[in-house]
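Notes follow the structure.
Apart from one protein chain that is not included, each protein chain of the complex appears where it belongs.
Moving on to chain A:
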Amino acid sequence: MLNFFLLILIYSGIYALMAMGQNIITGYGGMLSLTQAGFFAIGSYVTAILTTQAGWSFWATLPVAFLVSALFGLLIGLPTLRLKGDYLAIATLGFGEIVRNVLNNWDSLTNGPMGIQRIPMPVILGFTINPYKKYAFLVMVIVFVIIAYILFQRLARSRMGRALAAVREDEIAAQSMGINITKYKVYAFILGASVAGIAGSLQATFTLSVTPGTYTFMVSVMVLCMVVLGGMGNFKASILGAFIIQFISYFPQLTGLSSVIPPQFKQILFGLILVVMMIWRPQGILGREATRYRKRAVTPTGGEQ
């Protein structure tokens, strides 16, 4: 039971990384992207392939996973930036599915639907972080989440955060204020993608095997739910959202009711949560983060038009 609890915490941490990335794209940049699963998969497979076939250590694959997903973030960001709202969501959704299909069919590299097994455990200073003994792994994930949180928080409180807010609020006015809107949108995509890539690396080394079936569209939807539930434009809220959604999705197993409650239950619950949130608290549990230039009391409701 405790073991299972730790497992949920680890997954919460991994998803919190992705949710923060989604937040910089959707919460700050105001772009509805549904592609985190794609970057998550890319990060996972980079780590899986490099560790098993090239014999790299997990740590050496991290920067590669970061860079490769960042590169794909750039590639998907550039052509889709002219799209808005639903159109952007559909285009990015397509990308996620393309990634999964490539992984499924590129047998020579990814071993197709069989996936890649026997990914080595990460070793740090001679100490093996064994995913079966979950404490050490949990600590590692928490460290990653804290680092990502600090970096994102700084970016959000700098000129970049404000420029993204300007792009979200009014693109034409932002342009006329000297902000290169294309650049900032691409930045947001790259940042969101690269942190999802890191999350993917962690996922690969935690489960010790990767299969394309893990990286479905539902992953992207879950990540988006986390951001919306916690509150857009607030990284703490994304972490909170990740924990809540993860606990909900493991609720049947956690309570020992998995034989009674069908697995589809969680999808129903996600939908229910989103509907309830939209009615009573559209800004999310924590709402947009108040800057020092704004008092809590006047936090706006919602962020989008």
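Some points to look at:
Methods note: contacts are C-beta pairs under 8 Å (C-beta built on N, C-alpha and C of every residue); 3 or more make two chains touch, one makes a residue touch a chain; residues count from 1.
Note that in this section contacts and distances are computed from a predicted model.
One subunit of the complex is not drawn; among "Glutaredoxin", "C-type cytochrome", "ABC transporter ATP-binding protein" or "Protocatechuate 3,4-dioxygenase subunit beta", its UniProt record names it "ABC transporter ATP-binding protein".
Touching the chain that is not shown, out of A:Asn101, A:Asn180 or A:Thr255: A:Asn180 (per the contact rule at the top).
The residue touching the chain not shown here, chosen from A:Leu50, A:Ala163 or A:Val210, is A:Ala163. Mapped onto chain A, the footprint of the missing chain covers residues 151, 154-155, 157-160, 162-163, 165-166, 169-170, 172-181, 187, 291, 293-295, 298, 300, 303.
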